[in-house]
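Shown here is a partial selection of chains from the complex, left in place.
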């Protein structure tokens, strides 16, 4: 069994944003030389997500609006004012920990014939909910 | 290390519906001959899900009603009218891309002694949110 590890570093200039990281994952897969196996891609942070969906800008704006409805940004630490107890710790990112749970931490992708075994429209995205600083994404591939 | 790949094709006759695919996954596992490892099952589409929960029809109707509340179907492309920007692309399935994020893309199941290593009530479902055409589900098993 072979294994391969690579870390991507990204800095999203906005609080919330989405970036297609499929090319970077494909590059890591080629570097691994693995033909058959599984590829894990996960955020190493707890206020961001890795997920698979469509590379369509309108959809990403829909996601941003929807996540803001489900878990609105609010810097307050008082739930009675729509804030988050988490913000008592001096953070203002309580909302980001919630948005990340909706969109997920990780994806596991099959590797077949040396390629990501994807349907027609599947693309891998990094979803940032507390950006404007460096964040890391882990790629781990095992197989043969 | 062994690996095994199989693709299921399903056509759900409604826009939204759930189908128990555990028997098909078990059949693939037997065909693989793998005794110890991991089994990935994922939708190859971005408007449907693979998830694990209970095989109980009332629950599935609850899920459908709940997902419709969280991300209502609306063919409009105007968010001010409850629509989705994604629908500017000529689609009417913006809602389905949201429902899929709630229910997830994939499951990873342990394989132990040649069987899916499940708790008592765990069953694998395909969840469709934009049906009425053929969709594919990928099963990839690695192990020994």
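Order of writing sets the labels: A and B. Residues in every chain begin at 1.
Basically, a contact is a pair of C-beta atoms (placed from the backbone, for glycine too) under 8 Å apart; a residue touches a chain by one contact, two chains touch by 3 or more.
What you see is a predicted model; the values in this text were computed from it and never measured.
Here 2 copies of the chain are placed, and the complete complex recorded in this file has 3 of them.
Criterion: only the chains that are shown with their structure count from here on.
Once the centre of each chain is set as its mean CA position, chain A and chain B turn out to be 20 Å apart. Across the complex, chain B meets chain A through its residues 1, 3, 5, 38, 40, 42-46, 70-71, 77, 79, 84-89, 94, 97-98, 100-102, 104-106, 108, 136, 138, 140, 142. Against chain B, the residues of chain A that register as touching in their complex are 1, 36-38, 51-54, 56, 58-59, 61-63, 65-66, 70, 102-104, 107-110, 112, 117-122, 142-144.
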